[in-house]
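This is the structure I want to talk about, given as structure tokens.
Removed from the display is one protein chain of the complex; every other protein chain stays in position.
A, B, C and D label the chains in the order they appear, each numbered from 1.
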């Protein structure tokens, strides 16, 4: 999932909606599905489940959480989709992994698209991955592009038999959404630290690379904002609208995540404005330095040009130059030159250039 | 359709609304109409249909798709318009090919205006073409300014007897809208690639032409945004409002296209902000380079001006210059000059200029 | 009506609302009124009508169009106002010719204010004129500040007995509004052509005057936007709100003009952003040129300062300078100087300055 | 009332709401109250009225206008407030003279806060003063910070027995609001004239002080906008909302003032954007001039450095310099120098620097 400005959608051109081809980078691993079935008393975790087993597990009582890692094998996704009776457009959106975050209500289930962001500190880049959630009456079907430990916290809480075990599928969906938004804070914290380090460097000693790094961070913020902005709207809908699948109680929790997402956006905007201000600071300090350089040049030139001229005058070879023969001419010239340069330096001091 | 900032509307001045004159560039080809009549079982494709035949075909059962290439022959358009009973204002808007995208409900049909954009990679320019769609109860009448293969994908799907054959005229309209919006992604992908190449060039080695290219892309983005922005509103209306001509099911699909159009706009805005940041980067790097140049100049001048002055002093022809006769005066002057220049270079190193 | 940033309203200070004094430049011609009375069969055009005759003509059946050129004679306007029973505030607004575009519903009539814009190509300035329209049940009363041929197209269509003759007064009002908005396109086309010429000049060879012209156009766009922006709202109200004086059918036409006004605004905004981008381009290209100039200076100084220094050294008059007596010293100095300057030029080429 | 960025509110800290202390600059004059009682037939004007007399006058039939100059004597304001039965929060807001414009409905009266702006042409600064209006059923209580002739026009109209005498208290409130907004136009006209003069100066001959003046005007516009922006909302409410104290007829007039306030805001925004454009123009023209300066320097240096070098070469004292003895060497050197400088000037002309 290397970051590109515009992701190719070309393959789909002319294809009917609902044609199932995975659009995105083709990963090199097998798509696997794990299923967790739980209620207050029981918890059953199954890894590497076949669609057939899925079908059986779905018939069990309790909340079912189907978690699929990898969506690059269209056939596997399609099979699961048919199992759950998903609309062709939903399957298409799951496979085209460059969707904007959105929530769509279908008959009997909600389809939620999110973007997971990871910051690779080696090359200072943000990678983006699509997370799809299907929230049904008694199940959640989550799909990630890459195997990841992002939902491990949720899994742990399920295992520990905490509150989440007493709640319905909508609360599980909330827990997954919350995990995603919490990761944004981790990301922003890392970025924020790097930007503050850059800011310190900028104030102490700006360098040409500083500029490129500011540009780089501005670019990252653009991509970040593009990913998070629609998420706010998604969470807003989930916490306000009357989706019957989400209980009144869970809606309170959704409101909390929505709050966090607004906080994320506020922070992104603050960072962006800070970067603009940093660029201004950089530009001005370059100008300041150039001013400094020019002053040195001007002072040197202004002091030495008249002196060199005077020396030049008495280097002329005219036969009739009475001064040349005077006894004290040479020391007098030194006096004149000293006076001239001292005078000029005084003028510069008056102007505040020294 | 060369790209102009403001398209001439002059001809219409003072004319009554409903005066049918084609406003736009007059193309050099014959306007032709093809008709596709289809239902689940049958499919009939007719090229180069006369209005008379159209009239007959319209009476057939099934969905009728009338596709007209070229709107520069006002008479042909008018004849078709009368056949379908279109309002004079609609015909006028079809002929004036610089409309903003919009949807207008008339008695018994919807009039949808879109703009098709094509990127000519030879001269790096975007060309814009007006697409008009009339969605009636059992027909779609589409008009393009130029013969084009844009709708070939839709035609292929009709021929293959896919889902589209089971749906009504509103789904056909959706398929055409979807084809247009999909082309925007192709366009953006090409532009995005060029802009990223430019960005790389900017970071490695900015050049005067870089600046012009940034300006050029900003201009393109302005034109693009102007074309796509109102489209979002059009698709929003089509997917929300209660146009009885669009079924509940098709509305779901319209929502999907609307989603894509928002995605297009997001991408345009991101590119625009990136271009602004690239310009800042360019400006700063020019300033950086000038700073570099100035430093070289200042160092050279500051080192050599005092030396030249010293040489000038001992080039004077005064009769009484005791130093001239000293035995070690010449080497001593060299020592002084070496010390002076070494001292100055040390100062520059301290200032971080070397 | 010379263009001023803020138009004087001083005279009115402290005056009661409804005090009728014309505020604006006092034109040097007589205010004249022409009346057109028409229905499907008959058309009667009367020029230079007295208020008395107006009174009689208003009693006739059919649609009455009263067109007054010049509003600088308050008494004439007042007399007409009383004839039609207009509110004192309306008369005041007609005379104070710096109103923002607006529509106001009064008992039995609508009061519409527009601004007509003309571009004087001699001094490249936009002039603004206030157009007032009173739409009554069976009459339209239009007032312009200057005699003008702007409504000639409408008059021609009335004479030719076209559709307008079959419609009511509201359609006449629409025709007049449409004529005004169409003139904006003429204006924008002229401006657009000039700006594109300026853009070409900017890319080929920017000049100090380019800058002033960009500023000039920015200023024009500001004035233009200020005039057109509220018009959109006016037309929006006329096409949506339930003014009983405007029939359902005419509302369709009003929607069309509103569309055009949005198009005008889009174009203004696009031009404004283009001007901003042009200014950036100009600034950068100046900086580029300065960079160029500085490089030439630095190269020259860096090459010749060391050479001049060397020449200066051997121009010194010390008695003990062994080199001076050497046989091949002079050619050797030439060799040294050639090597030094070649070396420096090589360094510059490496830096990419040559 | 000197203009400050943030007005001190320190005194109120920790105080209960409703603690009546005047916050603002303490003026040096006595607070005085004048009362006008009028109806269609009678008009009674009393200056320097005591609260006791006020009490008696308020019992009279007709409209009562109480106008208080100076609010720095908290006791006097409090006494009047109790006479009219005002809420403690209202009294507090009257005394804290840095309120934003607002309208608040209380039981039986409306409390309207405005800001009066005056432009002092001596030091080119805008001063801001708080105007409070209490509109009761049959009275208006107006409070200004300073004695002023702003409401003299209204007083004159009352004396002349014009329409205002036939209307109720709400119309009087309108007349006072109108007087305030009209003063904004006077202010803007003065500012507009100064800014246009500055613009002319900028184009003809920019100066360092120009920059400070642009900054100064930008600052003024910021303060102005801050004062006028909320006023628009206030007038909007007065012309739309269902305040029973304002009759349907007066609402029409209120709509008119609201229109004017929007016009004021439009003008402020236009001026602000113009100032931004002027700053750009200034920056660019400085850069242009620097470019000009650099070119002169570069041409001079480029022409004279080689010449000086040549002269330096033949000023060397080597014993074996064959050229020195040649008969035509001296004229030949002049020829060489002429050719070199002519060639360089030609190069500069080619580059367009001359």
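Keep in mind that, in the parts below, a contact is a pair of C-beta atoms (placed from the backbone, for glycine too) under 8 Å apart; a residue touches a chain by one contact, two chains touch by 3 or more.
These numbers come from a predicted model, not from an experiment.
From the options D:137, D:226 or D:240, the residue with contact to the chain not on display is D:226.
From the set D:212, D:240 or D:351, the residue in touch with the chain omitted from the display is D:212, counting the whole complex. The chain omitted from view is touched by exactly one of A:60, A:146 or A:179, namely A:179. Contact with the chain not shown here comes from a single listed residue; of D:39, D:79, D:104 or D:269, that residue is D:104.
Residue-wise, the contact with the chain that is not shown comes from A:152, picked out of A:30, A:82, A:120 or A:152.
Even with one chain removed from view, subunit D keeps its contact list with that chain: residues 4-10, 12-18, 87, 89, 93, 98-100, 102, 104, 205, 208, 211-212, 215, 218-219, 222-223, 226, 229, 279, 282-283, 286-287, 289-290, 293-294, 296-297, 300-301, 304-305, 307-308, 311-312, 314-317, 321, 323-330, 333.
Within the complete assembly, residues 152-154, 156-157, 162-164, 175, 178-179, 182-183, 185-186, 188-189, 191-193, 195-196, 203, 252-253, 255-256, 259, 262-263, 266-267, 270-271, 273-274, 277-278, 280-281, 283-285, 287-288, 290-291, 294-295, 297-298, 301-302, 305-306, 308-309, 312-313, 315-321, 352-353 of subunit A touch the chain that is not shown.
In this section, only the chains that are shown with their structure count from here on.
Looking at the partners of subunit C and subunit D together, they share no chain. Subunit D is reached from subunit B by a rotation of 145°, derived from superposing Cα atoms (nearest 5). Centroid to centroid, with C-alpha atoms defining each point, subunit A and subunit C lie 41 Å apart.
Residue positions 315 of subunit D are each in touch with at least two other chains. In terms of which chains touch, the assembly is arranged as an unbranched chain of neighbours.
Chain pairs that touch one another, listed by label: A-B, B-C, C-D.
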